[in-house]
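One chain of protein is taken out of this complex; the other chains stay put.
Let's look at chain A:
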Amino acid sequence: MKRHLISAADLSRDDALLILDTAEELAKISDRSIKKLPTLRGRTVVNLFFEDSTRTRISFEAAAKRLSADVINFSAKGSSVSKGESLKDTALTLEAMGADGVVIRHSASGAPYRLAGWVRGSVVNAGDGTHEHPTQALLDAYTMRRRLGSLEGRRVTIVGDVLHSRVARSNVLLLSTLGAEVTLVAPPTLLPVSVASWPCEVSYDLDTVLPKSDVVMMLRVQRERMNAAFFPTEREYSRRYGLDRERFARLKDDAVVMHPGPMNRGMEIAAEVADSPRSTIVEQVANGVTTRMAVLYLLLGGADLGGNQ
């Protein structure tokens, strides 16, 4: 495994399976009365969050703490960043404090990659701009594997704003590594130009794809990024690309519904679909902690491998 986790493409099939298997073992920790392992004792993990986040930051914090690492939380608000400090200077400050692992979320795509060149510790990408969010893809793959068994040959449909979605990009890369067949469904305006080179199929029509899908992953309509006329009205989007009760009824009996959260109920997903037993939305949050524990253990738990990226 590489020293940093910046893109889902950094993971070979063996790496990805090792992370998922490790997570499988670590999941048992949450059933124990003492939910803690001494493995990362004396190691420091810095959560560097330049963008708002609840579940990812809490999830990484819980994961690091369950492995006994010291956790330093940093959010851009209320820090020297608001005084104009650059990413590099912030990184050097952290370096001086001796961070063994840096978990970074940043609004600029590529920020974790730059950071990896400045710090000695392992860098974990917790979402950079519209680029990638590899641990989300890992926890999604883990959730699918728990529900469906193997991912080999499974059909996964990812629906919504692919253009701005780091979750979609990481999922496409990881799921194809794991042998699943991914189909992206979105209005043409919400697909990136480069999508033709991704290892997946593309469709504009949700209704033809749904009956064949084993997994339907709904993406959030990111209102904060909807600054151009990507679709005429929210109602029209919801009618054509929302997972409502009727579409839900046409899914296969064992198909599961996923959403990386936070969701807009009634927009991309109907409330009763989100709350149905076939939805894994709450499960995904719990699985996030164990998957991130596995990532932190595999990156920080062993010997320091030195500078090889």
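The definition used in the following text is that contacts are C-beta pairs under 8 Å (C-beta built on N, C-alpha and C of every residue); 3 or more make two chains touch, one makes a residue touch a chain; residues count from 1.
Here is the rule we go by: contacts and distances are computed from a predicted model.
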Next on the checklist: Which of the following is the UniProt-recorded protein name of the chain this complex doesn't show: "NAD-reducing hydrogenase moiety large subunit", "Bifunctional protein PyrR", "Sugar ABC transporter substrate-binding protein" or "Outer membrane lipoprotein-sorting protein"?
Outcome noted: "Bifunctional protein PyrR"
Item to check | Absent-chain contact - pick from A:Leu18, A:Ile58, A:Val71 or A:Val285 | outcome: A:Leu18
Item to check | chain A, residues in touch with the chain not shown (by the definition above) | outcome: 1, 18, 21-22, 25-26, 28, 32, 34, 36-39, 297-305
